[in-house]
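Only a single protein chain was left out; the remaining protein chains are all shown in position.
Now for chain A:
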Amino acid sequence: MSGAPVAPHPGPAKTSPTTQAETIFEARGVNLRFGGVHALTDVSFGIRRGELFSIIGPNGAGKTSMVNCISGRYRPTDGKVYFKGRDVTGMTPNHRASLGIGRTFQNLALFGHMTVLDNIMVGRHHLLKNNFLTGSLYWLTGARKEELSHRREVEEIIDFLEIQHVRKATAGTLSYGLRKRVELARAMALKPDLILLDEPMAGMNLEEKEDMARYIVDLNEEFGMTVVMIEHDMGVVMDISHRVMVLEFGKKIAEGRPEEVLADPRVRRAYLGEDDEEEAPAAPAAVVPPRKEVA
């Protein structure tokens, strides 16, 4: 699987264009415990503005937990998270969303009975200036004008993701690949500076994956959003990421450019589970059976 011929992004853009850019998000010594389970242990890293940053690791390594700590769904037991230089550790998810963190979910989380357009419009919620009371005076308070400008931007996103033809369809009736795209559109509608994608390509066929990879690259380059992605398809990850962080059992074991990470022996042992049997027959491999990635 890791050799999947996904090459959506020709050209030399793989070297991060943002080596000197400011840090948009930073985690310092993040610990997350559920009772006795250590989901994350002392994880620290920084994400630079404009970067396409991937988090990889075997199943249960704590990738989604890490993303939930960024989005605010979980609060770290220990440690701090900073967004745009601000300590956001204690902030609610909705507060963080309004500061500019958007996300998609690992399991599809669309509002199934709403139309695609409504789903995306929900993402605009925090950008609306009119509240319930002023909004009810639709014509007087500029709510109408506001509404129209939102519609325009939403249409741009719809065009970008090529979902015009299902605009009015009920989200729950769409195919899996389309639903994933609608979910991405909804997260984009927030106009986030940092967008978190939890397995955007899981369960997709090759063609859908290529499309999605292209959208993610464009999202990053054209829309200027910093992307944090969790993905199991190593081909895609290594192709489009600027930097990669590897987690195993809640600990960070590597971070760096894709080729550096791939070359790291610890990563090969932990994640790809290959080449190692002769050298360390009794060590971790016995405890952790080699993992085949699931895509």
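One rule holds in what follows: contacts are C-beta pairs under 8 Å (C-beta built on N, C-alpha and C of every residue); 3 or more make two chains touch, one makes a residue touch a chain; residues count from 1.
Keep this in mind: contacts and distances are computed from a predicted model.
Undergrad: Report the protein name recorded by UniProt for the chain absent from the figure; options are "nitrile hydratase", "NADH-quinone oxidoreductase subunit H", "Branched-chain amino acid ABC transporter permease" or "Glutamyl-tRNA(Gln) amidotransferase subunit A".
TA: The missing chain's protein name, per its UniProt entry, is "Branched-chain amino acid ABC transporter permease".
Undergrad: Of the residues listed, A:R48, A:R124, A:K209 or A:R269, which one is in contact with the missing chain?
TA: A:R124
Undergrad: For the chain left off this view, which of A:F53, A:F83 or A:F105 is in contact with it?
TA: For the chain that is not drawn, the touching residue is A:F105.
Undergrad: What residue numbers in chain A mark contact with the hidden partner chain?
TA: That gives, for chain A, the contact residues 71-73, 92-94, 97-98, 102-103, 105, 109, 111-114, 118, 121-126, 128, 130-132, 135-136, 147, 186-187, 190.
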